[in-house]
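What you see is the complex with one protein chain gone and the rest in place.
Entry: subunit A
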Amino acid sequence: MKHRLLTGLLMASSILGSAGIALAQDKTLTIESWRNDDLAIWQEKLIPAFEAKNPGIKVTFSPSAPTEYNAALNAKLDAGSAGDLITCRPFTSIDLYGKGQLADLTALPGMENFSDVAKSAWQTDDGKATFCVPMASVIHGFIYNKEAFDKLGIAVPATEEEFFAALDKIKADGTYIPMAMGTKDLWEAATMGYQNIGPNYWKGEEGRLALIKGEQKLTDADWVAPFATLAKWKPYLGDGFEAQSYPDSQNLFTLGRAAIFPAGSWEISTFNTQAQFKMGAFPPPVQKAGDTCYISDHTDIGLGLNPKSANADAAKAFLSWVASPEFATIYANALPGFFSLNSAPVKMEDPLAQEFVSWREKCKPTIRSTYQILSRGTPNLENETWVKSANVINGTETPEAAAAELQKGLDSWFKPAK
């Protein structure tokens, strides 16, 4: 019944849409997004490129604050006032698809440009229906101040031992804060800390999938170890890091007051414009020299279609363009650090972005451990990991206790499929 209503709505909207063409009126598409940092790039580069090729379609990019995006979007979708195109979070968008608030895009022209792995974040569990066009992934690592490293004669650390030796050296010198990170915003500790260094301990996909299958637990040594390492970061963070927010950390680093920034590749474009010094990047250090390295190459952004859109045809044309190599090239170069998921190779100009993407060759990529399936219930594993990671760095909870709490919360609702 609901489906028939939906088809009816779609039909009606397409008829209304074509009536619009007959009247030669511009159709306006609105994109809902949490990427308010990208407003300029959409307005100046991406949208003009599309509008030049598709006269008669106007596109508006209307972002909201990242942490409020999901709540705002859900409210708008329920009220029927959401935009035509919806930026999809990885894995959680399946709820919207289940509620009929995202259209099935499996047959969309252009979808064949993406591998199954790229699409996995926006597919039903059986992989039959895809509901968002994959746009970009982000890679975790550490960005460092090259000038500081040169001045202090520090080589880029490859192992954990070298990493802490470097931190000690920076701290002893005293010119720079060794590492720019705060725990006030919580997610910094989890995303830039736990999810950044974690894959080296739980062996990337191997551990992540074992956790979903129930073969491993968060209380296993491989999952507690990253917390133990995070706890060792505390002395290297700046004064009052407990009240240091994410923008504070960014500013500390770009002002040249800190030497190392635990990062996600999305920082590249802002850092490029703000930092006056040369920067480099290194992947999360491995435990022993010669160990296989694992990186978090997280499918982060997709774009889906609101089935209630009045301009579904125009929106589909836009989505097909988003799936094209042309979009991939503009996007990856306009936003260095957001790496295209398109199968077609994309040439990037930015050296820092090239450095990040080169790790795909030598390290095994994985996605953030908490995203797929494990964050569907209450308490939510991702949100709990934020709080626990911050606690561990603050020293208010031991790594073992934090891991035990997380596992207890997960056990309360999650039953691994046998």
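Throughout what follows, contacts are C-beta pairs under 8 Å (C-beta built on N, C-alpha and C of every residue); 3 or more make two chains touch, one makes a residue touch a chain; residues count from 1.
Everything below uses one rule, namely that contacts and distances are computed from a predicted model.
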Options "Glutamyl-tRNA reductase", "TctA family transporter", "hydrogenase (acceptor)" or "Raffinose/stachyose/melibiose transport system permease protein": UniProt name of the undisplayed chain: "Raffinose/stachyose/melibiose transport system permease protein"
Contact with the hidden chain, among A:Ser33, A:Thr183 or A:Gln407, goes to A:Thr183
Have a look at A:Pro365, A:Pro379 or A:Pro416 and name the one touching the chain we're not showing. A:Pro379
Going by the contact rule already stated, which one of A:Phe241, A:Tyr294 or A:Trp321 would touch the omitted chain in the full complex? A:Phe241
Who touches the missing chain here, A:Leu46, A:Leu252 or A:Ala281? A:Leu252
Subunit A residues touching the omitted chain (full complex): 67, 70-71, 74-75, 89, 91-92, 95, 98-99, 182-187, 238-245, 248, 251-252, 370-371, 375, 378-380, 382-383, 386-387, 390-391, 394, 396-397, 409, 412
